[in-house]
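In this view, the complex is presented without one of its protein chains, the others remaining in place.
As written, the chain order gives the labels A and B, with residue 1 at the start of each chain.
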Amino acid sequence: MSVVILENILLVGLIVCAISAPLCRHLLLTVIVYMSFSLIMAVLWILLESPDLAITEAAVGAAVTSILFFLTLKKIHALTCTERNQHE
Amino acid sequence: MRALLENRFAVTAVILFGIGLANMLLQKNLIKKIVGFNIMDSAVFLLLASRGFVEGRVAPIVAEGMADASLYINPIPSGLVLTGIVVSVSISAFSLALVQRIYHAYGTIELDELVMRVKKEAD
Partner (left out) sequence: MNKPDEKKSRWTRFSAWVNGKSVIIPEEDLFPGGDLRPAPGKKCGREFCRSAEREGERLYSFLSGYTFAAVVVGVIVIGILMATVMALPRFGQPDNPTNNEVSQRYLEKGEEETGAPNAVSGMILNYRGFDTFGESCVLFLAVSCVFMLLLRDEKNTHPKDLAQIAREEAADDSSRDVILQQVSSMIIPFIFLFGIYTLLNGHLSPGGGFSGGSMLGGGLILYVAAYGSRKIQRFFNGKVYNIARVCGLMLYAILFGYYIFTGANGLPNHIPLSIGGLILPIDVAVGLVVACTMYGFYAMFTKGEL
């Protein structure tokens, strides 16, 4: 019974992360919330009894996707714009 | 209402798909569109993999001599989703590369500024 409760909590967590990810004002927050979204997905795969997916989602979805997002943000100067805004 | 609670994974997948679709269509920032697209991807994978789950059964690692199908969950959906996850990473990497080139060419990734600059350049 406790597994069902855990699954419900994780599903609600998924929906909260999915709603809040794009609504964050700053792009860096969006990517970080998206990282937590794929982390919850990895845990959900374990609860759905498919460990292959959990390893792949954790190794690929959470890690590599987020690195690529952070590098893109660095390239489009979205990371540093907070300091630049404060200067102006 | 009871059907909603029973198929809770499918309902969550539909809600996530809706959120992702709304973001992809309505967000102005290209990066947020890509995040919306990834959320849609995960929603589809969640729906697919949850259809393969059978209660009270174990992960499909066939133990020695116990090759009886009623002990394990359905391996086919998790096989499909495994390759899907890796492909969705490649797609988001490719779209992020496009975003970088757009920024390098037009200096912005906000859609309305971008459309104006493209129109301006077309005149």
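The working rule: a contact is a pair of C-beta atoms (placed from the backbone, for glycine too) under 8 Å apart; a residue touches a chain by one contact, two chains touch by 3 or more.
Treat the numbers as computed from the prediction; the structure is a model and nothing was measured.
Asks: Footprint of the hidden chain on chain B, which residues?
Replies: 3-4, 6-11, 14-15, 17-18, 21-22, 25-26, 50-55, 57, 59-64, 67-70, 72, 74-79, 82-83, 85-87, 90-91, 93-94, 96-98, 100-101, 105-108, 110, 112, 115-117, 119-123
Asks: What does the interface between chain A and the hidden chain look like in terms of residue numbers?
Replies: Residues in contact with the chain left out: 50-52, 54-56, 59-60, 63-64, 67-68, 71-72, 75, 77-78, 81, 84-85, 88.
Note that only the chains that are shown with their structure count from here on.
Asks: Using mean CA coordinates as chain centres, what's the chain A-chain B distance in Å?
Replies: Computed from C-alpha means, the inter-chain centre distance equals 12 Å.
Asks: What does chain A use to touch chain B in their complex?
Replies: Interface residues on chain A, with respect to chain B: 7-8, 11, 14-15, 18-19, 21-22, 27, 30-31, 34, 37-38, 41, 44-45, 48-53, 56-57, 60-61, 64-65, 68-69, 71-73, 75-76, 78.
Asks: How about chain B: which of its residues touch chain A in the complex?
Replies: Against chain A, chain B makes touches at 8-9, 12, 15-16, 19-20, 23, 27, 29, 31-32, 35-36, 38-39, 42, 45-46, 49-50, 52-53, 57-60, 73, 78, 81-82, 85-86, 88-89, 92-93, 96, 99-100, 103, 109.
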